[in-house]
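Every protein chain of the complex appears in place save one, which is left out.
Chain naming follows the written order as A, B and C, and within any one chain the residues start at number 1.
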Amino acid sequence: MHANTARLLITCDDASGIIAAVAGFIAQHQGNILDADQHSDREARKFFMRVEIDLNGFRLDEQTFAAAWRPVSDQFRMKWEMHWGNRIKRMAVLVTKAGHCLSDLLWRWRTGELRVELPIVIGNHPDLEPDTKAFGVPFRCVPVRDGNKAKQEGEILSLLSKYDIDFVVLARYMRILSPDFVAAYPQRIINIHHSFLPAFAGAKPYHQAHARGVKIIGATSHYVTDNLDQGPIIAQETLDVGHRDSVEDLIRKGRDLERVVLARAIHHHVEDEILVSGNKTVVFD
Amino acid sequence: MHANTARLLITCDDASGIIAAVAGFIAQHQGNILDADQHSDREARKFFMRVEIDLNGFRLDEQTFAAAWRPVSDQFRMKWEMHWGNRIKRMAVLVTKAGHCLSDLLWRWRTGELRVELPIVIGNHPDLEPDTKAFGVPFRCVPVRDGNKAKQEGEILSLLSKYDIDFVVLARYMRILSPDFVAAYPQRIINIHHSFLPAFAGAKPYHQAHARGVKIIGATSHYVTDNLDQGPIIAQETLDVGHRDSVEDLIRKGRDLERVVLARAIHHHVEDEILVSGNKTVVFD
Amino acid sequence: MHANTARLLITCDDASGIIAAVAGFIAQHQGNILDADQHSDREARKFFMRVEIDLNGFRLDEQTFAAAWRPVSDQFRMKWEMHWGNRIKRMAVLVTKAGHCLSDLLWRWRTGELRVELPIVIGNHPDLEPDTKAFGVPFRCVPVRDGNKAKQEGEILSLLSKYDIDFVVLARYMRILSPDFVAAYPQRIINIHHSFLPAFAGAKPYHQAHARGVKIIGATSHYVTDNLDQGPIIAQETLDVGHRDSVEDLIRKGRDLERVVLARAIHHHVEDEILVSGNKTVVFD
Partner (left out) sequence: MHANTARLLITCDDASGIIAAVAGFIAQHQGNILDADQHSDREARKFFMRVEIDLNGFRLDEQTFAAAWRPVSDQFRMKWEMHWGNRIKRMAVLVTKAGHCLSDLLWRWRTGELRVELPIVIGNHPDLEPDTKAFGVPFRCVPVRDGNKAKQEGEILSLLSKYDIDFVVLARYMRILSPDFVAAYPQRIINIHHSFLPAFAGAKPYHQAHARGVKIIGATSHYVTDNLDQGPIIAQETLDVGHRDSVEDLIRKGRDLERVVLARAIHHHVEDEILVSGNKTVVFD
C-alpha cells in the first residue's frame, strides 16, 4: 500500500489560505488526500503541514510534480519535500559494543516492522559483528585510534555514500561526530541518549541519575547537531525507579526504554512524520 | 481570543476532495484556518474533520453561515456542527456523596481553567451542598426514593431545561439514568467510571480490582448511553499499584486518576474536540 | 555473587514474632540478611516473607538446612521454599508463530540479563526454528492435530522432564493447556496475554480493544491456572493509543509492551520474588 502513496511535507510562514491552496492543488490533479495534519506555531508564526496522497489516479509523478507544484510553493515561499512511497529509505546503523538497540533494530527490520533497507552496520569495535551477520547484514569495523578521527569519519562517510544511505542511526555509538560529519546528514542522524534530556546529558547518565537519587529515569531520541545531546528531540519515555535500584538495575531497566524510544523515533522518521523547526520537532503521528 | 473563533465539526462518508472543498469555502469567505485536523476511518469509510476558524475578517456569521455552507455540506452529505466561540457552554454537575470530582471541577471552573458556565449542581443527597455553595454555585437536592425514579428524573430534566444546560457531568453520581433521560442529552452526558473499562464495569470497581489482584488501576470517562458503562470512551488513565495496596489505598489513589481523567474529558468536550462514530470517539487534541 | 546467596520464601498465618524467629534463626547460624521483605495481608490474615541470605559464613547448607529450620517452620506452620543461588533455573519456552517475545527472551538469555538456562524451545509450528537455532538453542516442533491434544501434551511433558525444566514460559503460545498439564507445573507456567486483564480475555484482544475504542492498551503476564486468562497476575503495563491507531498499529505497539511485561515477570520469577496467595501474587521487587 505504501508504494501507492506519497507524503508531502511543508514548512512556511503562517498565512491565510495555505490549506485551501494545497488541498485544491491535489484535488485539481485528481489526488486523494488520505491523511492531512497541520500545525501553526503562533509564537514563531510558522506553518507546518503533512499530507499523505493516494497516488491512484493522481496525474503527477516524480518527473512532473515539481514543476506543477512550483506556483503554490512559490506563493507561500514553502520549504517542502515530497516523499514517494515506492522509495524505501536506506538506513545505516553505527554501533560500539552495547548490542541491545542493534539487536532490536535488526529484528524490526527483518520482520518488516521497520520499512527500511539496512545495507550496512558500522562499528568502531568488532564486538557486534556476529550479531549483525546472523541477520545477513554486512558489518564493517572502522576503529578509532588516537588522532585518526578525521580519517575514521572519512571512511564511514565513504561507506555511507557507497551504500547510498539516506539516514544514520546511532545505536549507542559512543563517539562524538565532528561538525563536518553532522553537516553531511542534516536532520538525518538519529541518536538515542539514555536519559530524559536535558537532564544528564553527556557521559554515564545512569550513574548521574543514581547519584542524584531521581525517582524516574528516561531515554531520549533526537536528531544529532553540533551541540552534544542538544539536537531536536523526537521521542522520550520515562520509567519509575526507586531506592532499591542499583546503577546496574538502572542500566538493565533503561535498555528497554532505549530500544522502544529509538525504534519509535526511527518509525516517525521513516514514515515522514517529522518536521524540524529550529531546535524542536513537529511530529505528526 | 476564543470569542473570535469558531469550530466546525464534520462527519461524512469518505470521499476525494472534502478537504479542498472545506478549505476552499473558508478561504472564499475570508476565513483563516487556525487549526485543522482530520481523520479517515478506512474500515468504516468515514471521514471526520475539525476546523478552527479565525473569525476576524470572516464574512459569515451565525445568521448567514448555514445557507452559504449548505452546498458543500449537501455535496458530501455531511453531518456537521458549527460552534461559535462567543457562546460559553453551560454545564450541570450531578453528584451523590463523593465530593472529590466536584471540588476539582468547582476549582477549575472558578479559576477559568474550564471555560464553562456552571449554573447548577444537583445531588440526590444533600451532602455536597456546603462545598458547592462555598463556591457561590446553586445546589439543588433531588432525592431518589423507592418508585419515584421517573419523577426524580423529571425534576432534574426541568432544572436542566430551566438553567439552559448544554451538557451534563456525572461526577460520581451513583444512579443509573433511564433511556429517556439519556435520549434528552445525546452525547452530552459525560460520566467518570473508576476503572479502566471494559474491565470492572458496574458496582465497586476498586473492590473488584483488589479481588482480582491487578497491578494497575484506571479511570475512564465516557459519554453515557443506554448501556451501563458501555458508552463511547473519551479518556482513560492508569496507575501502578501493588500487593501492599488495600481497597482503601486503591480508592485513595484512584481519586487522583478520576479527577484528572474527568477534567480532561470535559476539556475535550468544551473545546469541541470530540466526534462520535458509532460507539467510539475521535478526539482531536 | 548470586551463587553465594539463598532466598527463603515463607507463607503462613499471621502471628506475632515471626520476623524475630526468622531473623534470629539466621543470625544464630551466622547468616547475614542481605535483603528482607515482608507483607501482612490483614484481610486474609496471611504473612508473606522473602529473605535473601549471604551464604558466606552461613553454617547451614542444602543438606542441613531443612532439619535445622524445622522447629521454626513447624511453630508457625509455614509453607516455605529455600532457593540456593548456585542452582540456575532451567526455562523452557513454548511458541507458535509470533516471534517477538521469543527473540527478546533469547537475547536476554544470551547476554546474561536473564539468569536462566534455556535448554529447549518447543513450537507447535516449525516457524520459529531458525530464529531459535541462530542462538544455538535446540528447537522441537510438536504439532497439534485434531484429536491429538493429549498425545501432543504428553510429548511436551516428556521433553520438559527430559531437559529437567523448572518453569515454562508461554511466549505467545496459542493453545490452551489441559488441567493435567497445568497441574504438572503449578505456579511455574508463565503466560503473556496481550491485554490489560481482566479486560479482553480470550482470543484477539487487540481486535476487541479496537472495536471497543479504548484509549489505552495493555499487556499482562500471569501464572497459568485451569481458568483461561484468570491466573494470578504478576505484571501489567499499559500504553496510550488513539483513534488513528488501526488494529495493526495496536498489534505493533503492543508487541513492545508484551516483550517488556513478559521479561519483567520472568525476572521476578527467576529472582524468587513472587509468592502466590490464592489467585493473587505478592511481588517483592
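Please note the rule applied: a contact is a pair of C-beta atoms (placed from the backbone, for glycine too) under 8 Å apart; a residue touches a chain by one contact, two chains touch by 3 or more.
Please read all numbers here as calculations on a predicted model, not as lab measurements.
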item: Touching the absent chain when the full complex is considered, from B:42, B:207 or B:244; value: B:244
item: Per the touch definition above, residue among B:13, B:61, B:81 or B:113 touching the missing chain; value: B:113
item: Residue among B:29, B:100 or B:140 that touches the chain left out of view; value: B:100
item: Residues in chain B touching the chain absent from view; value: 99-100, 103, 107, 111, 113, 134, 244, 252, 255-256, 259-260, 263, 285
item: Contact set of chain A toward the excluded chain (per top definition); value: 39, 41-43, 196-200, 212-216, 218, 232-238, 242-244, 246, 279-283
item: Positions on chain C where the hidden chain makes contact; value: 16-17, 19-20, 23-24, 26-27, 30-40, 240
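Throughout what follows, only the chains that are shown with their structure count from here on.
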item: Farthest chain (mean CA position) relative to chain C; value: B
item: Between chain C and chain B, distance of the C-alpha-averaged centres to the nearest whole Å; value: 42
item: Multi-chain contact sites of chain B, meaning residues that touch two or more partners; value: 39
